[in-house]
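Notes follow the structure.
With one protein chain withheld, the remaining protein chains of the complex are depicted in position.
Labels for the chains are A and B, by order of writing; each one numbers its residues from 1.
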Amino acid sequence: MGITFYDIIEYIGTFAFAISGIKAASIKRFDWFGAYVVGLVTAIGGGTLRDLLLGIEPFWMSNVSYLICTAVALLVVVVFGKDIFRYKYTFFAFDTVGLALFVVVGFEKSIMNDYPYWVAIIMGTLTGAAGGVFRDVLTNDVPLIFQKEIYAIACIIGGVIYMCCHLLSVDTLLCQILSFSSVILTRILAVKYDICLPVLKEPNDDSQLKLF
Amino acid sequence: MGITFYDIIEYIGTFAFAISGIKAASIKRFDWFGAYVVGLVTAIGGGTLRDLLLGIEPFWMSNVSYLICTAVALLVVVVFGKDIFRYKYTFFAFDTVGLALFVVVGFEKSIMNDYPYWVAIIMGTLTGAAGGVFRDVLTNDVPLIFQKEIYAIACIIGGVIYMCCHLLSVDTLLCQILSFSSVILTRILAVKYDICLPVLKEPNDDSQLKLF
Partner (left out) sequence: MGITFYDIIEYIGTFAFAISGIKAASIKRFDWFGAYVVGLVTAIGGGTLRDLLLGIEPFWMSNVSYLICTAVALLVVVVFGKDIFRYKYTFFAFDTVGLALFVVVGFEKSIMNDYPYWVAIIMGTLTGAAGGVFRDVLTNDVPLIFQKEIYAIACIIGGVIYMCCHLLSVDTLLCQILSFSSVILTRILAVKYDICLPVLKEPNDDSQLKLF
């Protein structure tokens, strides 16, 4: 089989997600194995949760390249050391491109399995964003996407754009391109202009519940 | 379709579970999106785990009302602010009614899928109590139900009562009412009389393992 443009984006995204997991693992001083697992879970966790919910075989179980991609990411970090994490613009670009692709893939898998649009939007968002939540749970951090950055919102917007295009019977390739671009655009704008969602105020009431 | 009494209790329970997730999220200063996700996971997480284990489609994927219920809960918290959390008797009532329903639903789904009673009791308990565990994992807290409150035990008692009624060939509606009531009663009694399970003592031995 030949490697398509699609494959290349997918490998780039997997690599970027794995790097983000390995970075989080290295902050917690995990060993190589731990770093590999966290990198892998970050990269494939979202899609795995999606496939379990959709009742289909997890995508990575029929294609070893995701494991190899993660191994390459670990190798790069081991060889180049922490210097590698300085290329944050590069990783941001990789990560964003990967995120956008994962959203499109997650959305399409859901509508191909005859789920309604709102399920597809959720699945697109899970594919893109759930891996990072698993990463933060495994490294015992509070999940980043719940506190900072317009990350999941970009996924939701990408899903909504796909839905609108699909409803308007836009050609599939154009649906993909528009959805893909909207994720990237949202993410870049959010980081550039420091756009955040409002934070909920802490309730100052934690007295014990007593009945009667 | 008309809205049944059953639906109303289910919405109340979903709302109460979502509120508990949103409250936990606000303590950690999550943004609106984070609060929504934690609220949603608290509300539907237990039933989702149950459905994955039973090998059936997660219940919320064919009915958008759980997502809407959670959105309403978030809206209420955003509009009324932390004052809302003061109505703890109300939330306790909602939460307990929801818990009782979730136990009955989880139990019934399992026996309808031909699982033995002990699996049904576990599934009833998971439906009621696992969402709260996910909530605590996502907000990086030690799960509350492992340390305090007779919460899961109320679920187990509800399941055992249903099993006994079912074994005695009691009419289904009566099975439901008795199981439902037993969960509520256990929970109220436990809170009123501050009943707790004993705590395990900490082992004071953490020296390194050395062989030979």
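Miscellaneous remarks
The criterion applied here is as follows: contacts are C-beta pairs under 8 Å (C-beta built on N, C-alpha and C of every residue); 3 or more make two chains touch, one makes a residue touch a chain.
These numbers come from a predicted model, not from an experiment.
When the missing chain is restored to the complex, the residue among A:14, A:110, A:125 or A:139 that touches it is A:139.
Although one chain is not drawn, its touching partners on subunit B can still be listed: residues 52-53, 55, 115-116, 118-119, 133, 137, 140-143, 145-148, 152-153, 196-205, 209-212. The omitted chain makes contact with subunit A at the following residues, 22-23, 25-35, 37-38, 48, 52, 57-58, 61, 64, 67, 77-78, 81-82, 85-86, 88-89, 92, 137-140, 188, 191-192.
Operating definition for what follows: only the chains that are shown with their structure count from here on.
Mean C-alpha position of subunit A lies 28 Å from that of subunit B.
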